[in-house]
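Pasting a structure below so you can have a look.
Note that one protein chain of the assembly has been removed; the remaining protein chains are unaltered in position.
All chains are identified by letter, namely A, B and C, in their written order; residue positions are counted from 1 within each chain.
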Amino acid sequence: MMELLITVFSATFFVTIIRTTTPLLLATLGGLIADLGGALNVALEGMMLIGCLTAVIVSVYAPWYVAVAAGLGAGALLGLIMAFFAFRLKADIILVGFAINILAAGGTVFALAIATGGDKGTSINLQSKAVPAVDLSFLSAIPGIGPVLKSFLSGHSVLSWLAAFLVFAVWYFLYRTPWGLWLRGVGEYPAAPEAAGIPVNKIRTLSLVVSGALAGLGGAQLAMFNYVGFTRDMTAGRGFIALGAVLLGARHPVGALLAALLFGAFEALAVVMPGLFNDIPAELIRMIPFVVTIAALVLFSIRAQRALALRGVK
Amino acid sequence: MALLEAIGIGKTYPGGVVANDGVNLVIEPGEVHAVVGENGAGKSTLMKILFGIEQPNAGTLLLDNRQVHFSKPREAIDAGIGMVFQHFSLVPSFSVYENVVLGSEPRAGIRLDRQKAIAEVQALSDKFRLKVDPLPPVGSLPVGQQQRVEILKALYRNARILILDEPTAVLAPQEVQELFVAIRSLVAQGKTVIFIAHKLPEVLEISNSITVMRQGKTVGQVKTKEVTEKSLAAMMVGREVSLRVERKPTEQTERVASVSGLRIVNARGTEVVAGLDLNVYAGEIVGLVGVEGNGQAETLEAIAGLRQVAAGDIVVANQNANPLSVLQRRGLGLASIPEDRIAEGLSTGSTVAENLVATRLNDSRYVRGGLLDLKAIKANAQKLIERFSIRVGGPGSAVGTLSGGNMQKVVVARELSEQPKLLLVNQPTRGVDLGATQFIWRTITDARDKGAAVLLSSADLSELLALSDRLLVLYRGKIVAAFLNTPDLTPETLGTYMLGLSTQTADEMQAALK
Amino acid sequence: MSNIPAIDRNSRWKTIRREVGRAVGALAIALLVTFIVVLLTSKAPLEAITQLLTAPASKPRTIGLWLDDVAKLTITGLAFSLVFQARQFAMGVQGQVYIGALAASYVALSPLGASWAGIPLGITAAMLAGAIYGFLPGIAKAKLGANEIVSSLMLNYIAIEVCNFLVRTSLPKPQPGVLTTNDFPDSAVFPQLIKFDGLNVTRLDLGLVFALIAVLVVWFALYRTSWGLKLRLVGHNARFAEYSGIKATFIMVSAMTASGALGGLLGSMFVQGQGYGKLTVLFEGGLAFEGILVAIVARSRPLAVPIVALFYGYLRQGAQLMNIRTDVPAEVIGVVTAIIILLVSSSFSLNFITRLFKRSPAPAAAPATVGGAAK
Partner (left out) sequence: QEYTKDNPLKVALVLHGTLGDKSFFDDAAEGMKTAQAELPVTVKIIELGYDRSKWQAGLADAADSGYDVIIAGTFDMTGYIVELSPEYPDVKFIDFDDAPDYSACECKNVLGVQYTTAAAGYLAGFAAAKISKSATLGTIIGMEFPTVTDFKTGFDQGAKAANPSINILNAVAGSFNDPAKGKEIALAQINQGADVVFPIAGGTGIGSLQAVKDSGKLAVGVDSDQATIFASSDPAQADVIFTSVLKKVGHSLNLALKGTLDGTAPYGSRQLLGIKDGAVGIAKNAWYEKLVPADVRAEVDAIEAKIIAGEIEVATDMK
């Protein structure tokens, strides 16, 4: 037990959490934008996966930032495709989402095989690049807390810092700019913005494009930092967990951050636990994030009910 | 010279419904122009065409004598036309000012300039005498205020011509008066108003000229000064109508329902009913008078079992109803006509027949051993369709394909197909045309005459005065006045109590409280 | 009045014609897309397409595979149709399949499994377990308002892990460490419906019968019982249902529970069927989710579900056999499936799920009718 506590409160564990959280957080923000615009984006998983592959392939030929942008662009393009089918061709958006996931699972392997000349499993024959870590070693020069600061803050991915900034940016966009107002209006009651002359379908389309872009960015982080390279199905359900995180985070950017951190922490914990407790079955450890989501969901709901009950409504 | 002119407008909906068929409309600048007609006459369709939501199949629009064509609302807005829909287009969780500026926000850099938006909304609201607080979320406001927000929205976009589609249907009399004050102030400041309503006295009061529509065609345009309520009604319907109900004197005997010490708290935590006591006897109609949001709707819902009560006792047919479910209360002979037929009175995706038995799924005539008796259900529907003259293809048609008036008839038919002991009625004729109104009124009084105890709530004072035997005025969840309905009781008298300007003493109320 | 039933019947025929027309159109689009993709990826496109179109019906064995798929797709399609009709977006069929399969396996591998009770008891246990697993997100939603999409998705993951865990640790295995249980005794495996010369050539088993029974039961429950009417009323307008005295929460929970029982049944059909006859980890391979597609194309109508499953199952089998027998790689099949779903759903837009997520109160655009024009 002591060992676990020491691990959990160590700087390396913190750094691990940030690393596991970042792709999730980016996808969660993407899910949030789509959700507030009134579309449940079940395609986050596929968008992330295609983001991963695009970033990896492009990084072979271009600097890392171009590759990251390409991952982002691939996600955005998928968002556009999704919007086209859902809004223009009036297809069911959940079905479109599932279709994109299927497309991504098969398409990435197919494209990988073309890019590597036949490899269907991993991209290890491609010399892909990594997103650089931000080195804040100079912090250790600060007397006293310097070394601690350094060990906690240094070494995170550029995209981790970007993700943290994006939480703020998304919040500012949603609650301080006119376009955020439009987006929330479109999601909550489309008839109102429609009557106000706001192009509702354009807003919805853009929200899916941005949603896809953020998921693609999450994919870039996953395939250019968490692990450098691509393997089939490497997102391993993170897109669906992000979907849960959106709802768990009460559809608010700060909530999204907390929910993503929660899942990130459990992913990190699941990684360190078998090293510490060899006898806990791996299946049970892997179950933790899902059990926690349900527990949190139920607790949230109980709290909401109790708040109503306190006021004598129920 | 006409400001806005529609010539020979034709509109056929994709399903083949001819909603407009050579409609003409001439609007002079600075007037209040009313458009009247029965349900489905094509009024809303015409307005949607003027506002660019629907595209006409035929005809032309002239604005300032120049031909115009609006392919979307934005173009109409830019041309100076504003429209307030029958169903509001407001985002409930947004504040008033956010709703008003939505789509044309004042900006500071990329930020929405909150202060400026609030100031502008405040200024507009002062200028046109449309009092509303810019800050609270719109969802928390009463309908009357929501409507002002809608009007402010149009004015904020510099509308010269303001279309109001059935604005008074949801308003209390005082609110109607406030709306009229605002309309007059709009006109005084150079705006033009197109006004749609089913209540002819209102039309006669506010408008300068009137266009009458019937079955997708314009029957004619008249100066308001030159018509009476009666002649107008005849123009609309094509025959004489009278809106009077003959009420037999009641002989009240048995107490059917009583409520004591009722307290209700809403989801936002505010107390909406604050210690209410009332009794209803067999064979009488008790009217609940009040500006919307003073606890009438909640009281009716609580009696029906649809709403949790914080305190108090409800007795129906000598039984403590508090622990009883909706169905058990219905079993005691309770029937209820809800306020919003689409939201809670009907399942629009289900068939007419299914809607007509929805409240009787424990009845062995239609359900035996958990199995549906489809024959009986269909026969029941056919019988009721005939008895209540519902215009519908057949028992198997989806309710969603019916007009508003016919939908309301389905609700009434279901609730009154069997003689109820206690009938709860909320806004029975909202948005319903003259013919249907007359029919529904007669049905309700028939039920009373056969011994039902009726609790009636309505935003329409003339409806309350026409139907009720006793009237209870609610203000902030309490009864502040009670009257026996006598010919000398006027809307004005009720109005002072409705607005909380005065309160009767317990002695004064005594006679009408029983 | 007397001509009203005639109008009714007329419009019903019109609807059926329109729906069939749509289905045929969708099929044509699907085939066209497949042709194009195959032309682009295969060196012998003609051979590949011939396989796609003829392989499933070419031999008793492949017909068995196809119909076995149809049975399974029908059950998952029905499970989704039930919750969709109640307007719940529970995605838990996959989890129920695993839990149901576990329950069936415990029965089959117990002494009871070797007796005549192996099949009936296995199915009952599976349906009960599935029902409980469907009940959980239902009750969480009804009592606490916990979002059923998230809770059911999470329960799926949990069920898969529970299955992995129990197969690895507690169920009897042919050799230590393998992720498969012992073969079930024959008395616990669904008998084959058709045998050829005693050969094991077709997978077609009792599951198909259960699927057909399930179609009738679900149809009957939805359209001939008061529970079904209540369920549909709740699905159309839950507030109205409450107002009518229908316990909407009870209906929601019971719909999810019933759907769970179907999911459990599917679990038993997997592991007790000819395809496996034992429990293996990850045996379901994502088929449960394909029920969403089937249900949506069938517009949640129980009687349409097996018909859609028949066509979809054929395409699925054809694609699989094309992959096995020709040079079209497996991944291309995924891409084709995705494109087909996109195109088919474009013409089959069932607005209701979208409406679930658009928080707009706007009611369905009702088709214009005789009633409106008559005024």
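Structure notes:
We take it that a contact is a pair of C-beta atoms (placed from the backbone, for glycine too) under 8 Å apart; a residue touches a chain by one contact, two chains touch by 3 or more.
Everything numeric here is computed off the predicted structure, so don't read it as measured data.
Considering the whole complex, the hidden chain is in touch with A, C. For the chain missing from the display, the contacting residue among A:I114, A:I145 or A:V271 is A:V271, taking the whole complex into account.
The omitted chain makes contact with chain A at the following residues, 12, 16, 19-20, 109, 112-113, 118-122, 124-127, 222, 226-229, 231-234, 236, 267-268, 271-272, 274-275, 278, 282-283, 286. Although one chain is not shown, part of chain C still touches it, namely residues 59, 61-62, 65, 164, 168, 174-180, 183, 199-201, 203, 270, 275-276, 278, 280, 282-287, 320-321, 323-325, 329-331.
Keep this in mind: only the chains that are shown with their structure count from here on.
Arrangement of the chains shown, judged by which pairs touch: all-to-all, with no pair of chains left without contact. When the C-beta pairs in contact are tallied for A-B and for A-C, the bigger tally goes to A-C. The geometric centre of chain B is 45 Å away from that of chain C, both derived from CA atoms.
Annotation: 47 Å between the Cα-based centres of chain A and chain B.
Averaged Cα coordinates give chain A a centre that lies 30 Å from the centre of chain C. For chain A, residues touching at least two other chains, in rising order: 188-189, 191. Residues of chain B found to touch two or more other chains are absent. Against chain C, the residues of chain B that register as touching in their complex are 13-18, 38-40, 215, 304-306, 325-327, 329-330, 336, 338, 342-350, 354, 357-359, 361-362, 366-367, 370-372, 374, 382, 385-386, 391-398, 400-403, 406.
Listed in rising order, the residues of chain A touching chain C in the complex are 38-40, 85-86, 89-96, 98-100, 102-103, 105-107, 109-110, 113, 120, 187-191, 237, 240, 243-244, 247-248, 281, 283-284, 286-287, 290-291, 293-294, 297-298, 300-302, 304-305.
By the touch criterion given at the top, residues 176-178, 180-182, 184-185, 188-189, 191-198, 308, 311-314 of chain A touch chain B in their complex.
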